[in-house]
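Missing here: one protein chain of the complex. Every other protein chain is in place.
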Amino acid sequence: MDVLAQQLFNGLTIGSVYSLVALGLTLVYGILHVPNFAHGALYMVGGYVTLMSMTLLGMPYFVAMFIAILVVGGIAVLMERLVFNQLRDSPPIHDKIAAIGLLLFLETLIRVIWGSDYRSMTTPFSDDIISFLGITVTTQRILIVVAAVLAMIALQLFLKKTMVGASIIAMSQNREGAFLQGINANRVAMLTFFISGSLAAIAAAINAPINLVFPDMGHLVILKAFVIVIIGGMGSVPGAIIGGYILGFSESLGATFISAEYSDIIAFVLLVIILTVKPQGLFAKGAH
Amino acid sequence: NGGGESDVTEEAEGTPAPGAPDGGDGGEEVEVETEVAEGTEVVDIGFSGPLSGAGAYYGNNTLNGLTMAIDEINESGGFEVDGEMYSFNLVSLDDQYLPDETGANVRRLVQENDTPAIFVPHSGGTYATQVFNEEDEVLLGAYSSEPEITQQDNDLTWRIPPTYDNYVEPFSEYQMERFGTDLAMLAPNTEFGMDWVEALGPAWEEMGGEVVHDSSVDYEQDTDFYTLITNALSDDPDVLFVGGSSEPTAQVMQQARELGFEGGFLVMDQAKLDEIDNVLGGAPDIIEGSVGVAPLVHDIHEGNEQFVSNYQDMHDADPGSEAGYHYYSVYILAEAMQAAGDTENAHAIREHLDEGLQQVDEDKRIYDVTEVAEDGGMTTELRMAVVEDGEIELVDFDD
Amino acid sequence: MLTLTDVSVRYGFYEALTDISMKVEPGELVVLLGANGAGKSTIFRTISGLNKPTKGGIEWNGASIGGMSASKLVNAGIGHCPEGRKLFPEMSVYENLKMGSYAVRRNKKEVADTLERVYTLFPILEEKMKASAGSLSGGQQQMLAIGRAMMSRPQLLLLDEPSIGLAPLIVKQVFDVIHEINRGGTTVLLAEQNANAALKIADRGYVIEDGKIVVEGGQDELFANDEVRKAYIGA
Amino acid sequence: MSMFKRNATPLIFLFIALVVPFVTDNQYYLYILTLAFIWSIAVYGMNLISGYTGQLTLAHAGFFAIGAYSLGLLTVDANVPYWIAFVVACVITTVAGLLIGLIALRTKTHYFAIYTLCVGYIIYLIIYQWDELTGGVRGLIGIESPGAIGSITFDSAESNYYLVLVFLVLTIIFMKFITESLVGRTFMAIRNSEELAQTIGINTMKQKLLSFVISTFFAGMAGALYASFVQFIGPEISYTMTMFDMLTYLIVGGIGTMYGPLVGTFIIVTLTQSLQFMEEYRMLIFGPVLVLLVIFYPRGIVGGIQMWRAKRQHKKRQKITKQSSDTSTYGGGD
Partner (left out) sequence: MLIETKGLTKAFGGLTAVDEVDVGIDKGKITAIIGPNGAGKSTLFNVISGFYPSTKGTVVFNGEDITKKKAFNVAKLGIARTFQTTNLFEQATVMDNVIVGHRLRTKSGVIDALFRTPRLKREERASREKAEEVLSFVGLTKEANRLVSDISQEAKKRAAFAVALATDPEVVFLDEPAAGINPDETDGLIALMRKMVDNDLTVCLIEHKMQMIMEIADHIVVLNQGKKIAEGTPEEIQNNEIVIQAYLGGGDEDADAH
C-alpha cells in the first residue's frame, strides 16, 4: 500500500463530501446573509430519508437518493417560507438563532421517529473493492468523488450560464434592486433553498454507506463546512469547492504526518490561521 | 414548603401509582414507568440518565433493564422486608449526559421522592453525585467501569459493571498467539477508550508484544475512517484494537479489511460481536479472528435465559450488558433491603448488598457476579467470545 | 395609461401619502415636484410595487395593479430607477446592466441594442464594464442605475431624482436623454429637485406637499405659478 | 428615593431572591436557582459583547470552561487556596480572552461569529484531548467548594446560593453602570455602525476588545463558580451545545436588554426542569418556540415587555394630546 497515494485519495473522498455540504451552505448564505446552522440537520435528514426509502419502501439506491433530494429540498423550502422569509428585516443575530431552533427541532424529530441508534446503509456498490497504483478504493468511494464533481459542475453551469443563477446572486446583493429588474424574489429564494437542501441530501446519501446514519451525523460536518465557507469567502461558490478539498487534503495528510488525535482540530486551526492573516477570508471580494 | 417531609413509603391504593407520590409542591409530574403492587408499601427508586439527545439510546437500554426487573417484582406481589410487603416505583429523570443535570436530578429525587437508591449510568453524573450523596444519604448505583469511582471513599457508592481490566489479559493472550505480536490501537476517544489503552498497551508489551501504532478515533463523529485506518495499517500490525459503539466499530473493521488488513481484531467491551455481525449483515470474512466480550445472547445459561427471551419479546432487540446489569441490580437491591431489614437507610442497604447478592434466585443471576467488594464494586466472572471459522464461540478465561 | 385614485400609504403609524390621485397618459413626460420628504419616492415605490397602498386603487393599462409584486410589474412594462440606486455592488457593471434586461432577456437582439444605447449615453460604463458596481464613484453609480432601468425597455419609466450626484455636464446630458427617450415613445414619470431642468422637458407636472397633491398643471402653468417658482425654481 | 423608584421591579425580585432560602429548605430548588444564577452571570458577559457591542460571540462556553478548569486544576492539582485560585482563574480567562480577542476581533460580522464558534470548538477539543492536564473526557473530580471568608463557610446549599447571588447582583450592577455610561454609549455606537464609530474618533478595535475582555471575564468567573458548585467538570461544558443553550437564554430573555440574561436563563432553566417528564419531546417544543420568539419578539421577553409598556405610554400620551387638542378646538372655535 502506498500511504501517500492512499491518503491523497482519502482526502479527495472526504473533500468531496465537505465541498457539497459547504456549497449548500454558501448558497444559502448568499440569500440569507446568515450562517444556516440548520444545514447540518438537513444533511442528517437526507441520510435518514435515503436509508428509510431503501429499507422501509424497498427503493433502489438511486431512487432513494432522488426521494431524499425532493424531501430535503422541500424541507429547506419550508424553512425559507416559514422562518427565514419572516426574519428578512430583523437584525442578523436572529436568523442564526432561528436556525439553531430549527436544528434542535429537526434533530429531535428524527430521534423521536427513528431513535438515536446508529444505522448502516448498504448500497449495491458497498462491497466492490478496486486496487490500483498501490491504493485501494471501493466503488462507493469512486461514486462519491464522481457524484460530487458532477453536482458541482452542474451547479456552476446553472449559476453562470442561466439568468436564474445570476438572479440568485443579484437577490443576495440587493433585494429591492432585484425586484425592480423583474426577479420574483420568492421563487428565487425558494429555489436557492431547494438547491441547498438537495446538495445536503446528495452529500448524505453518497457518504452514508461509508459511514453511518444517526441523529448527530451532521454536527461535525456542518462545523467544518462553516470553516470551509469562511476560508473560501462567504457566498462564493468556487471558494466552497476549493475550500472543501483543501480541508479534505489537510485532514488526511495532517492525520498522517502531524497527529491523528488532533486531526479534527486541523480544520479549525486552519481557519484561525487564515483569518488571522486575512480577516476577510482567502477569496474575499474587494471591499468598496 | 417543598416536599421531602413525608414518609419514604406509603400505602399504594392500586395500580398505576400516582406520579410523584409526595409531590405536594406545584404538582410537577415525574414520569412513572412501573406499576406498583396493590396493598404494598412503595419504595421510590431513582434514575437519572440520558433519555434525550445523543445518549438516549443507551439511556433507554439501561432503563429497560430496571423497568423489567421492577415490573416482575411488583407483579409477583412485591418483596417482604421486616414482615411488610413492599413494591418498587421507578422515578426516572433525564440528564442528557450532563453532570450538572444529574446533580439537579438526584437532588430532586431525594427531595421530592426521598429515594433510598439512585441509578446513574455514566461516570460524569456519578462524580457530580458523589459530592453530596453521603450527606443526603442516598445509595448511588453507578454503571461505569471507571475504577476511580470506588476510590473516592464514598460509603454509598455501588459500582455495578466490572472494571475493564479483567478483559485485557485473556484477549491479548489469545490474539498474540493466533496472529502475532504487533498491535495497532485505534481506540475510541472516549473515557472507555482511554481506560482500555492505558491497560492494554502495557499489558501487551509485558507479554512480549509490540504496540506499533497508537491513535484515537472519534467513532461517533468522524465522517470517514479511511484516513486513520490507512495510517494504522501502514505500520503492518498483526492485531488491531478497535471498539466504540458496535455500529461504527463494524464500519472500521470492514474498512480495515477493504484496505487489506488480514489480522485479528481485539474488540473493546463497548462493542458487541453479535451486534457487529448484525450490522455487517453477516460477514464472516470481516469478523473472523476477532475477540471480544461474550454477548449476553451468546452466553445463555439458567440465570439469564428467561430475561433474554423476555427482553427480546418486549423490545424486539437483543439485550446488551447495560440492560442485563441493571436488571440484575434491582434484584440485588431488593434482596439487600430484605437482608438489611430496612428500605430507607441507605447505609444499611449498602452494607447488605453483598449479602443480598448471594440471596438472588438462580434464575435471575444474569452474570456470574461473585461479590460486592468492600469498596462497593461488583466482581464478575467473565467469558470472552472469539470468532473462529466465521462462528462466534465462547471461551472461558481459564482455557 | 397609469391612474392613481385616492391612494394612501403608511409607514407604520405615519401616513406618508394621503389620497393621491394622478394620471399619466401614454407618451407623456410628467414631473413630480416637492420638498424633501414630501412623498415623491413613496409614490414611485407604490407604483412599482415596492410599497403596498393602504387605500385607493392604481390602474395600469386598464388593469388594477395596486398591491401587485414589483417583479410582475416590471414584466408589465414599468421600469423604476429608484432612489438610492439599489445596484448589485459585487456584480460587474456589465452584469448589472444584464440583470436590468431580466424581464426581456429572451429578446436578445433588443437587449444588445439597448445595451449599445446605454454605452453610447454613458461611455464610462463601457469603460468600466468589468469593474464591480460597488467600486464606482457616486456619479458613476447613478449613471449605472439609470442605464439599468433603461435596459428593460419599459413603457413607463419611473426616474427618482436621476440627476443626483451627477456633474453638471452629465446632468445636462441626462436630461437630454430623458427627453429623447420620451420622444421615442416611452412614457416618463420624473421626480427632481432640479425643477427648472425637469420642467423644461416636461409636458405636465404635480407638486406634492406633505403627502398630498397641492398643485397640478401643464408645463406653462407650473412655470407661471409664483408659488412653484419661489419654492422649487428659485426666484 | 428616585433610585428606588426607578429600580423598583429589580429590587422586589432581589428581595424575593433573598428570602427564598427562608421559605423553602428544598435543596433541589436552591440547586436549580444557584445554577440559573451562575449561568446568567455568563450570559451577562455574552450580552455585553453581543447585545451591546453587536459582535455575536459563540466562544463563551469555551471561556466558561477555561474559568472552570483553571479553578479546578488550581485547587485540585496545585492545592492553591480557593479564593486565590478563584482570582487567578478569572485572570487566566481574561488573558485568554485578550489574546483571542486580539485576533478574532479583526474579523467582522458573520466571520466573527463563526471564528469564535471555531475557537470555542478548539477549546473543547483541547480540553477533550489534553488528558494529561484536564483529565480529558474523564473530567476533573473533587473540586473544592468555595473557601471560607472569615467565619462564613460555603459548604451548605444556602450559603452557596447567597454567595452566587452576591456575584450575580454585582454583575448586574456592573453591567448597569457600564451600559449607562459613556463606555456603554461607545459600545452601542459600534453596534450601530462600526464605520461611523471610527469616523467620530472611536478606536473601535480597542473598544471591542475591551468589551470582549470584560465579557470573557464574566464567563470565566461564572465558570469558576460553577466548578466549585458542582464540584465536578467535564469537557461537555465547553461544547457547542452549551454555547447554544447560553445563546438561547440570552435571546429568550432579550438580547441587548439589562435584565434579559437573568430572565431568559431563569425561565429556560426552570422550564426545562418542569418539563422533565417530556424528555425527548422538550426539544420538539423548544425549537419552534425559539423560532417563533425571534420572529415575533426579536428582543425577547424583556424587550417585549418594554415594547408593550412603550405602546401603552404612547397610547396614553396620544389620548392626552387628543383630549387637549379637542379642548383647544372647542376653546378656540370661532
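Should a chain be cited, it is by its letter among A, B, C and D, assigned in written order, with residues numbered from 1 in that chain.
By definition in this document, contacts are C-beta pairs under 8 Å (C-beta built on N, C-alpha and C of every residue); 3 or more make two chains touch, one makes a residue touch a chain.
Values in this document were obtained by computation on a predicted structure and should not be read as measured data.
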Using the contact definition given at the top, list the shown chains touched by the missing chain.
C, D
From D:130, D:174 or D:297, residue that would touch the chain that is not displayed
D:174
Considering the complete complex, identify which of D:84, D:133, D:196 or D:307 is in touch with the unshown chain.
D:196
Tell me which of D:47, D:75, D:116 or D:204 is the one touching the absent chain.
D:204
In the full complex, which bits of chain C touch the chain not displayed? Write them out.
14, 35-37, 84, 124, 135-140, 142-143, 161, 164-172, 175, 193-197, 200, 231-234
Footprint left on chain D by the chain that the document does not show:
174, 177-178, 181-186, 188-189, 192-193, 195-204, 210, 214
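Assume only the chains that are shown with their structure count from here on.
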Closest chain to the protein's overall Cα mean, using per-chain Cα means, please.
A
Going through chain B residue by residue, note those that touch at least 2 other chains and give them in order.
52, 56, 189
Out of chain D, which residues touch more than one other chain, so two or more?
129, 280, 283
If we use the touch criterion from the header, which chain pairs count as touching?
A-B, A-C, A-D, B-D
Going by the contact rule set out above, which residues of chain A touch chain C in the complex?
163, 166-167, 169-170, 173-174, 176-185, 285-286, 288
For the chain D and chain A complex, residues of the former touching the latter
50, 56, 103, 106-111, 113-115, 117-119, 121-122, 125-126, 129, 240, 244, 247-248, 251, 255, 280-281, 283-284, 286-291, 294-295, 298
Sort out for me which residues of chain C touch chain A in the complex.
48-50, 69-72, 74-75, 79-80, 82, 85-91, 95, 98-100, 102-103, 105, 132, 134-135, 148-149, 152
